[in-house]
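The structure that follows is given in the form of structure tokens.
Omission of a single protein chain aside, the complex is shown with its protein chains in their original locations.
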Amino acid sequence: MAGPAIGVGLLGYASMGRAHSRALLALQHLDVPLRPELVSISGRTREAVEQARERWGWGEAVADWREQVVDERIVLFDNAGPNAVHAEPTIAAARAGKHLLCEKPLGLTAGESYEMWQEAERAGVAHLCGFNYRFVPAVRLARELLEAGELGEVVHFRARYLQSWGWDADPALWRFDPGQAGSGAIGDLGAHIVDIARYLGGEIVSVSARVRTIVPGREVDDQFVATVEFESGMIGTLEASRLAHGRLNSNVFEVNGSKGSLAFDVERLNELDVADTKSFRRVLVTEPDHPYLRHWWRPGHIIGWGATFVNELGHLLEAIAGEHGVAPHGATFEDGYRCSEVLDAIVRSAESGRQEQVSYR
Amino acid sequence: MAGPAIGVGLLGYASMGRAHSRALLALQHLDVPLRPELVSISGRTREAVEQARERWGWGEAVADWREQVVDERIVLFDNAGPNAVHAEPTIAAARAGKHLLCEKPLGLTAGESYEMWQEAERAGVAHLCGFNYRFVPAVRLARELLEAGELGEVVHFRARYLQSWGWDADPALWRFDPGQAGSGAIGDLGAHIVDIARYLGGEIVSVSARVRTIVPGREVDDQFVATVEFESGMIGTLEASRLAHGRLNSNVFEVNGSKGSLAFDVERLNELDVADTKSFRRVLVTEPDHPYLRHWWRPGHIIGWGATFVNELGHLLEAIAGEHGVAPHGATFEDGYRCSEVLDAIVRSAESGRQEQVSYR
Amino acid sequence: MAGPAIGVGLLGYASMGRAHSRALLALQHLDVPLRPELVSISGRTREAVEQARERWGWGEAVADWREQVVDERIVLFDNAGPNAVHAEPTIAAARAGKHLLCEKPLGLTAGESYEMWQEAERAGVAHLCGFNYRFVPAVRLARELLEAGELGEVVHFRARYLQSWGWDADPALWRFDPGQAGSGAIGDLGAHIVDIARYLGGEIVSVSARVRTIVPGREVDDQFVATVEFESGMIGTLEASRLAHGRLNSNVFEVNGSKGSLAFDVERLNELDVADTKSFRRVLVTEPDHPYLRHWWRPGHIIGWGATFVNELGHLLEAIAGEHGVAPHGATFEDGYRCSEVLDAIVRSAESGRQEQVSYR
Partner (left out) sequence: MAGPAIGVGLLGYASMGRAHSRALLALQHLDVPLRPELVSISGRTREAVEQARERWGWGEAVADWREQVVDERIVLFDNAGPNAVHAEPTIAAARAGKHLLCEKPLGLTAGESYEMWQEAERAGVAHLCGFNYRFVPAVRLARELLEAGELGEVVHFRARYLQSWGWDADPALWRFDPGQAGSGAIGDLGAHIVDIARYLGGEIVSVSARVRTIVPGREVDDQFVATVEFESGMIGTLEASRLAHGRLNSNVFEVNGSKGSLAFDVERLNELDVADTKSFRRVLVTEPDHPYLRHWWRPGHIIGWGATFVNELGHLLEAIAGEHGVAPHGATFEDGYRCSEVLDAIVRSAESGRQEQVSYR
């Protein structure tokens, strides 16, 4: 059961703010070493922040995240705001010694992400970048199988993240504003699969990509395709789109190794398909000994998307309590930064028409 | 957002008590007209009750449900205890004017269930029997499609509920004790699919069944098969087993009508397969206008098994607030009773080797 | 490669005659010990028989099957005609010492089927009843896994055969004429799954069924549901329908045993889902060492429905050549008869409202 309290300040009240708030509330009653206390929530629109405060039971609604940074009750600063307000508040919170969770993509550029990582390291705080799909039990199981050598030498990786809402979406969304979002499908969807690729396959050393904006008037990308090479020599493909009708949230990967293969789709996030040399087995990742399942239900009783945030924040609380590091199962700001470098290389490659090396600072 | 408080008393701290507690906590922050206040929790084992109190934040742990029945702060009595303690506490709570939620199966026998229903009716309180699968968005969508005539005349229904844990289970579980559980797969799994059958197909008028206990030393049934006839003349099959390897929680139904068909499986509970006269369409039931989705996430972001309890208890709170009746989308104690009559007829038919009429009192 | 010639006479030119003719032609070039020679084809409608002769290369078109029975060149009499012309021609051919293939269901009634079996036995000829789904490689693999004890003690069997063409079908079809077809979904679809049930689960000793005719003006059944008990004590369900929209040819079974489960669907006839105690593995039954695959392609290159007739007739030719018996992998006339008894018991049970014993003569 949750132990001593830990004060949390949240930036952001929209879709992500909602998911984080609900996860924090759930964690007040689960087996984690620290009990999250909802100290304050901040955001641009006073009325919306106040509504979120009331709904989720945050102690205070504050107009400016700077108030949170100087608030001594806050030990964990959780940045679930739009991409453009990731860097400045997070860095300020790091300097103030807060532990950090920042939603993905970490910064608007690799440079910004690097700075965030460096500041977090310098401050010596725990830092986690919100790649929540690492916290799908089936995804962590995939990683554990790979680490244990169950797949042998891994030779091929493919991932795609397809959604369909881009065709008819409201043009006023912040996700379509380059100033706020940085990019479109690349930062929104691509970031997730780049992180999964790195989590499962190791460092990416070069990319070759094509990027498109299809919908008239849109200023960010709608889709991209890329080939990648990993440090191990393994090759693979990555692609993402907001224009794939019939796919609502199809975040799919497959890994092929010398002893077997793994396949996964977020739309069926409780299932991991595991092949030996012959055939695929559909594993329902809901057993007591599966990762993160101690927070959940009996075998066969599935969990939903919201559970990934519970698992993620629970993992971070354990890391803050010193039970384990944020890495390797959580993405650190270093992971956030390295992902940004891959995303930047995707953009460069689309412009240059060449393979681009991913150079890490 | 949750409105005025409503005091809740819970009986039961095990698997169901846990699911109900978590749902009540979640509902404190969702759009329901009453805000559940966790007044007290009761159960047989003092230590376990105390642990549950502490974990889920119940105000008090009480040794005897009778204390809850006389507690004026408690407006809703939620009975999530083993089957053998459904009737007495629930009836006492009804007589004390509490609104009621009782887990399924309602009573140990149809007679007991009938009495529970009559007492609840007499008391004029809201009463809901915990058939949580009605609160899967895809299942309610199925009902709405059927009611709207989208499937035309419905002519065939089949459902099966398969699990596999029965082969190696701990013989000391209360679920294997006839005194506490009443029956095995029949009451545990069969009750769910009988309720779904009635929710989607209307009243069942006769059954013909075979029941088996396979595992040596077990005193309750492991599996059953049945054919059924509905009031409409429609025929169908029902079957359940705790001995189906490979099936962890496979609660499946299919309905065939003159204009189309529907198919569903709880292991993929966000999906409803909808056929017109030619082919099946896989509908991911996660759109804003789908049932209960206002509590949840964006399209394609799936919900889990735990969400059914949130939807269910939210529905009950709305009913208590007068927004709508418990029926037809929630199962009332009448539904619980009618289900019991079908289950009893299944047992009678297995003994007599004949079709047995389901007679309602 | 096909060895000495064996003269074949075929009765029937419609859908089944076509499938048999194509299979015989294919077998002229495959590894079977006898090379089928297409001596003559017969049928009711002179013009249609002549067209079939020309198309499939039968030596002669004859107006009356009696000519075939006395034709000494014909060693194998293949009856692919409508149900009402199964018994008389087949018995006559048996008496004339021809080896026999007769389409399913064997006779219009169990009595007729029994007589056919007895006559074939008396004549000492090879006899096979056309349950072609036994010759799906995945189905025979299922049988072999069961025989080898891979599933342990088998405790539960379910099968259903669903099609959808019955809603809008031409009322003039022979399949709707009780005089020609005997029954509707029972003999057409139910016969197949009763045979599969017996092939995989052993003898059926009692049934309890409900039968319905839904479409106005139709004189044969559209659908049925049944529970069954096997000689082993195992219970199960059988159901069939011609009114299941979205299901074109969905012939599905599942077997649950103490060590694992098997699941299969004819719409994906190259796949067998095989569970151990935890999860299902999708086996693509296309490997060189899988049953009947020596006639076919490389791994992963699937076969179609027509291949079942090639496998079936090839098996019969081997049996005639003395390589093995028709049984157990082919259905004999005894199997055809025993299936008929189960079908008759289904009809009796629907009328009596009781479990009916399947009594074998």
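Here the chain labels run A, B and C in written order, and each chain numbers its own residues starting at 1.
The criterion applied here is as follows: contacts are C-beta pairs under 8 Å (C-beta built on N, C-alpha and C of every residue); 3 or more make two chains touch, one makes a residue touch a chain.
Keep in mind that what you see is a predicted model, and the values were worked out from it rather than measured.
From the set A:Gly97, A:Gly179, A:Gly246 or A:Gly325, the residue in touch with the chain omitted from the display is A:Gly246, counting the whole complex. Residue-wise, the contact with the chain that is not shown comes from A:Gly236, picked out of A:Gly107, A:Gly236, A:Gly304 or A:Gly336. In the complete complex, the residue from C:Ser40, C:Gln163 or C:Ser183 that touches the missing chain is C:Gln163.
Looking at chain A, the residues touching the absent chain are 153, 155-156, 158, 160, 162, 164, 167, 208-210, 212, 214, 222-227, 229, 233, 235-237, 239, 241, 243-247, 254, 256-261, 263, 273, 275-280, 353-355. The missing chain lies against chain B, touching residues 278-284. For chain C, the residues in touch with the chain missing from this view are 1, 15, 19, 21-22, 25-26, 28-29, 54-57, 163, 165, 247-250, 267-270, 284, 286, 296-307.
Everything that follows uses one rule, which is that only the chains that are shown with their structure count from here on.
The mean-CA centres of chain B and chain C are about 42 angstrom from one another, to the nearest whole unit. Averaging C-alpha coordinates per chain places the centre of chain A 55 Å away from that of chain C. Between chain A and chain B the centroid-to-centroid distance comes to 36 Å (mean Cα coordinates, whole Å).
Shown for chain B are the residues that touch two or more other chains, namely 247.
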